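Every protein chain but one is kept in place in this view of the complex.
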Amino acid sequence: MLLQATQVAIERGDRRLLSDVDLSVSGGEIWQLVGANGVGKTSLLRGLAGVARLGVTGEIRHAGAFLYLGHASALKSSLSPVDNLRWHPASDVTASVSQICEALAAVNLAGYEYRPVGSLSAGQQRRVALARLLLSDAPLWLLDEPFTALDVAGCEWLEACVHRHVNAGGATVFTSHQPSRFGPLQQDLDLGRYAV
Amino acid sequence: MYFESLAAVWHMDGHGFYVWLAYALTALPLVLMVWLPVKRIRQHWRWLQAEQRRSAAATQPTAMGSDV
Amino acid sequence: MPSDQPLLSLRVVFLRQFLRHGRSIMTSPADVANPLLFFFMVITLFPLGLGPDPTRLAALSHGILWVVALLASLMVSAKLFASDFEDGSLEQLALAPYPLAVTALAEISAHWLATGFLLALLSPLFGVMLGLPDEGLLTLSVSLLLGTVCLTLIGALGSALTVSIRRGGLLLSLLIIPLNVPVLIFGTTAVREAVLGGNPESWLALLGGLALGSLVVAPLAIGAALRVSLDS
Partner (left out) sequence: MWAFIHKLGSPPWFFGFSGTLVRWLLPVTVTLLLVGAVWGLLVAPPDFRQGNSYRIIYIHVPAAVVALAGYYVMAFAGAVSLIWRIKMADVTMRAAAPVGAVLTAIALVTGAIWGKPTWGAWWVWDARITSMLILLFLYLGVVALFEAYENKTAAARACAVLSLVGMVNIPIIYKSVDWWYSLHQPASIKFTGESAIDSSMLYPLLLMILAFYCLFALTLLLNMRAELLWTHRDSGWLKQLVGDT
């Protein structure tokens, strides 16, 4: 069991978004949070990660390390991809330059290692952010809309990457506006059922 | 009582304007400070009562309907 | 919280965050130059507004210099955590197993070196332009060196509280200016005492005390404020 959430409720100000959400994620599982716009997918994911604490009640337990990639890429636009990836405080990643270059090559960004991130396109920036997946050894990935701004090749790469991670015993929880990314491999958590 | 006449109270040896102005400008916000929340409480209370009557009215016809 | 990973020592974390933020500041020199340019330009306005009479300018110079320094710090502190909040870096810092107070203090230190520290170093130049007597120049520099530490920390608190609010600019000045009053009073009095031949040391000591006090209190408050901004 990598993540165990019991009776989680999410409130925003005086408004309650979700209540009594139960979710347990084990190694080898892919979970997609589904629901209409504004139902609280991102809020729940932020709550599960512990980014937001106010208004999150219930029990959320992590069995090990996790990697959270938010909607924003957490990249400094004036720094190069290498400088950006060298230090990732949330997961203690202290990768060497050669490891970073390898990861960047894997996301098809060889040759862009030392350009400022701000000069890259939105899709390329997204791929720099996703290169963190390769540099982390956290078993649980929490990904908020990871497919946005990616082209077809990028999406296929990310799907393959998640497959590899899951086959190696990891787990992924993600949000996406597109249903059933991983077909029968994935499980859906329909937040419409928990909406208040 | 320090002053001898009402006029002396009003005049206060030439300082009357300032003293009375200060007291008047204090009295106004003080009254408002008490009155405004009291008004708000009354409004909310009436809203709650109306809400209760509305919900009572909404449930009553169905109860009668089941009788018939 | 990841528990099975080895924790880096807080000093290493501080240093890395400091270098990261410092490097990102260094890549845009305009951001460093802006407050100095602002200072320079506003200083120019005073002789134009008050007349070129050197004795009058000299009499007002310590106040002018300090007020403009305060305004310059107000201007730059609005942006302190803005990019971290928008690009998601703040979320990652909040998830890190280190106190936000430490990582935020690292960023503030880098920010201070690029703004307050430089301003304090260059302030004697501006003092000379306004006719501040020579006895006051060193005290001006030292008082700004200590004072900008407080100004930057208080500004950072304001920035942390308002970073999630759209159009938080004016609100920021409302929050910060009253808190900056003691810094302004101690700083201007120190320079004034130095010019009049009194003892500026006691006022500089008070400023130093304020700087130390805010170094202890402000990071904790900033950490809490950044969490609130993430929660909202």
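Descriptive notes on the structure:
Note that the chains are named A, B and C in the order they appear, and that numbering of residues resets to 1 at the start of each chain.
The definition used in the following text is that contacts are C-beta pairs under 8 Å (C-beta built on N, C-alpha and C of every residue); 3 or more make two chains touch, one makes a residue touch a chain.
Computed from a prediction, not measured in an experiment: that's the story for all the values here.
Touched by the hidden chain within the whole complex are the displayed chains A, B, C. Although one chain is not shown, part of chain B still touches it, namely residues 1-3, 9, 12-16, 18-19, 21-23, 25-26, 29-30, 33-34, 37-38, 40-41, 44-45, 47-49, 51-52. Mapped onto chain C, the interface with the missing chain covers residues 157, 161-162, 164-165, 168, 171, 174-175, 177-179, 181-182, 185-186, 189, 210, 217-218, 221, 224-225, 228-229, 231-232. Taking the whole complex into account, chain A touches the unshown chain at residues 11-14, 54-55.
Here is the rule we use: only the chains that are shown with their structure count from here on.
Between chain A and chain B the centroid-to-centroid distance comes to 54 Å (mean Cα coordinates, whole Å).
Between chain A and chain C, the centres computed from C-alpha atoms are 36 Å apart.
Between chain B and chain C the centroid-to-centroid distance comes to 46 Å (mean Cα coordinates, whole Å). In chain C, no residue touches two or more other chains. Residue ranges of chain A in contact with chain C, taken from their complex: 46, 49-55, 62, 64-66, 68, 70-79, 83, 87-92, 94, 116, 138.
Those residues of chain C whose C-beta lies close enough to touch chain A in the complex are 1-8, 13, 16-17, 20, 23-24, 27-28, 83, 86-89, 91-98, 103, 227-228, 230-232.
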